[in-house]
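The structure that follows is given in the form of structure tokens.
Note that one protein chain is taken out, while the other chains of the complex remain in position.
Now for chain A:
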Amino acid sequence: MNENLKHRIKARILKALHLVALFIAMAIICVPGLWIVLNSFRPTVEIMAKPPVWIPSELNLDNYRAMFGAVGEGGVPVVQYFTNSLIISVTSTVIAILVGMAGGYAFARYRFKGKAGIFIGLMLTRAVPGVSLSLPLFIVMAKTGLIDTHVGLILVYVALNVPFTIWLIDGFFRQVPIELAEAAEIDGCTRWQAFWKVEFPVARAGIASAGIFAFLTSWNEYALASQLTRSTFSKTMPVGLRDFTSEFTINWGGMCALAVLMIIPALILTFIVQKHLIAGLTFGGVKG
């Protein structure tokens, strides 16, 4: 048998093993999500069955119908929760990105007193577990009357996200050569124009990815939101999931249905921004 053939076979086998390993890894990652989607379409009996039923005998939209139905018949104010989540997540993300851009740019471009200290301080805030803040936050919010308001949660999420957006965006602005802004200034831009017309578009991909992270953090956050919201007026979708638990029973099907509604916008957003991420990552202007 010739040697080339041996190597070819070896390469094929390795490739196959590679694909199998990838499949297993993806399956492990995806199964919980798929399980939720599956459960949202079938009755509780089948969900709770032991051993688990993998191939559903019947799929229907009962859980969704009930969820959008009247309160008291398994209905929950989904639209209101969705709106709350959207308002809170979008607003806090926009603010976190604006602050992150200002801060990240300052860290990337300017020298100032205490720069390293401030930066480390910001990063340290990430080391504090969010839940440990719940009681102090609750007290502060209660005193300021921000419990059960959009503003209250928006403030919390901005605070949670800003260190992270600053850190990410700082990294992206560092990759934008300083000469680009200088060239723009020589081409007639003010400092401000140079930023918006050159540095910002070039770092756009990074800023977008920081945006996704901030949005998903706010969109998915449960622990703090469950403390700081009370009523339909401000409850977000993760908190809304708890509406499906009553004293003695848990409506798993309904919970899964709401969870699916939560996942969809996040997925769509990621898909939209992903294109940006790849398209934007071309730093060809400076010698490559």
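Criterion: a residue touches a chain if its C-beta (ideal position, glycine included) is under 8 Å from a C-beta of that chain, and two chains touch if they have at least 3 such contacts; residues count from 1.
The rule is short, and it goes like this: contacts and distances are computed from a predicted model.
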{"item": "Complex member absent from the view - protein name from UniProt, among \"Oxidoreductase\", \"Sugar ABC transporter ATPase\", \"sn-glycerol-3-phosphate import ATP-binding protein UgpC\" or \"Transketolase family protein\"", "value": "\"sn-glycerol-3-phosphate import ATP-binding protein UgpC\""}
{"item": "Omitted-chain contact residue, chosen from A:186, A:250 or A:267", "value": "A:186"}
{"item": "Sole residue of A:101, A:153, A:202 or A:228 that reaches the chain not shown, by the stated touch rule", "value": "A:202"}
{"item": "Residues of chain A (touch criterion as defined above) contacting the omitted chain", "value": "177, 179-180, 182-191, 193, 197-198, 201-202, 204, 280, 282-288"}
